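Yeah, one chain of the complex is gone here, protein chain that is, but the others are all in their spots.
Let's look at chain A:
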Amino acid sequence: MKLFAELIRTLDSTNKTTLKVEALTRYFENAPDKDKVWAIAILSHRRPPRPVNTTLLREWATELANIPLWLFEESYHIVGDLAETIALIIPASDSSSDKSLNQFLLEIIELKKLSELEKKEYLHKNWLELNYYERFVFSKLITGSFRIGVSQKLMTRALAKATEIDEDILAYKLMGNWEPSKITYTQLILEENEEDYLSKPYPFYLAYALESEVEELGDVKDWSAEHKWDGIRSQVIIRNNELFVWSRGEELVTDKYPEFQAFINTIPNGTVMDGEILPYPKGEIGTFNDLQTRIGRKTVSKALLEKTPVILKVYDLLEWNGEDIRTEPFKRRREILEDLVSQISTEAIPLQLSKSISFNTWEEVALERERSREEKSEGLMLKKLDSPYLVGRKKGDWWKWKVAPLTIDAVLTYAMRGHGRRSNLFTDYTFGLWDEEKNELVTFAKAYSGLTDAEFRKVDAWIKRNTLERFGPVRSVTPHHVFEIAFEGIAESKRHKSGVATRFPRILRWRQDKKINEANTLEDLKALIQ
């Protein structure tokens, strides 16, 4: 634990990527194997199930700090991180623990089975014994998500340096469903093991947004184009008469989409497809809002399956006849894929090909892009015909070319403090549009991004001086500032007060030139729904 806490402290005290990689490499060179497996698991967001709910954690930490619960809550809103708040408010200790990271995690796993009283005793004992950083890390292990400015990619790079194993191979090894408490470092990293690969997806290839003019991509004949679908990017695996569905967040979501079980008898074993899960109510592509009803559910009711079925819009083939074909050119992979899809009855199974667009000039591609909203897509994907399927986000071969977002001018009405690097800063905003009849602002969207740090600081300072009312962490502010809000899609919604749901709302710019009576109305927004 000492070593791991020290690693976190080092990662915390630099903003430079090279120094972070150095610190991680040193850790992977020196830590015990079992600890390494856990460090890899934690930094790739695989954590043991939370053994204690956060309400109890707050109560127990508060007891130890000898303050009222409301004061803990207020502190938490300001600090912006539960584990950090706990570490800060508990009386300081200078001691440190010799227990290994592995030992701590095994204890945390066991903790789930203990009685409430035993859990409390265990936490109190450790909180009091550990020094500030160890206490922070310990609490973080219990509360979950370990976001400390280290991406999985960065961690993989350090691991590659420490082991001298290729980074892409490591990325592949780290994918999928492995259990840190059951796997050894040798099994996970060092040795090859065929059986484990049954459920394993390939790392996704992710595209960057096109920033230059499309003509600069070169000869149009070298490129393929298709619509960019707004669903859940997924890999569907059929191996050994079993189906596995992986989302881009490397989450196994097979159980959420039972309709895909039909693939098993239709698609040959040894096939891995890359595509987008899309909602398909009433036999056509629905909105992301429809899909939202499926994402959250662990068990899917029959009624929901009928109301909001899904399809897989497939666009790439990564494995065929049990062979990894990622190094084959895109053109060849598409040929096999199209051949496969043409042989199955897409009436019978929820699978559709994401069609390639035919064109001769970049102008024709641009015209097709303009039709995106009709096609219910977000724009186009441009893929180089000779490109292999790469690992991670890489520039050059694949580009997303989205349509310009829809925009509307809205008034800032509520604000909340952010988390992480935005803790103690009001950065999470709610925006309203005018209801002309009632002459009042109606909330229509929340947005957290789009301003520069300097702008956020300005708005934050203004909010602190212009608060009307406080509702716990939320403040209402004097309607004064107008922001241009961009979003990708729009649909009617019964869940929203405004009657409209927007997709990916974000702040495009701060319209300091506009007064609040110049902001848009709800009617203006509704007019954007086709």
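The criterion applied here is as follows: a residue touches a chain if its C-beta (ideal position, glycine included) is under 8 Å from a C-beta of that chain, and two chains touch if they have at least 3 such contacts; residues count from 1.
FYI, contacts and distances are computed from a predicted model.
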Practice prompt. Quick one: find the hidden chain's UniProt protein name among "Electron transport complex protein RnfE", "Succinate dehydrogenase subunit D", "ABC transporter permease" or "Putative mRNA 3-end processing factor".
Written response: "Putative mRNA 3-end processing factor"
Worksheet item: In the full complex, which of A:R421, A:H480, A:K497 or A:K515 touches the chain missing from this view?
Response: A:R421
Worksheet, complete the sentence: Contacting the left-out chain: of A:A5, A:A65, A:L82 or A:L337, that is A:A65
Fill in: Touching residues on chain A - with respect to the absent chain
12-16, 65, 67-68, 70-72, 74-75, 78-81, 84-85, 88-89, 92, 149, 419-425, 453, 457, 460-461, 464, 470
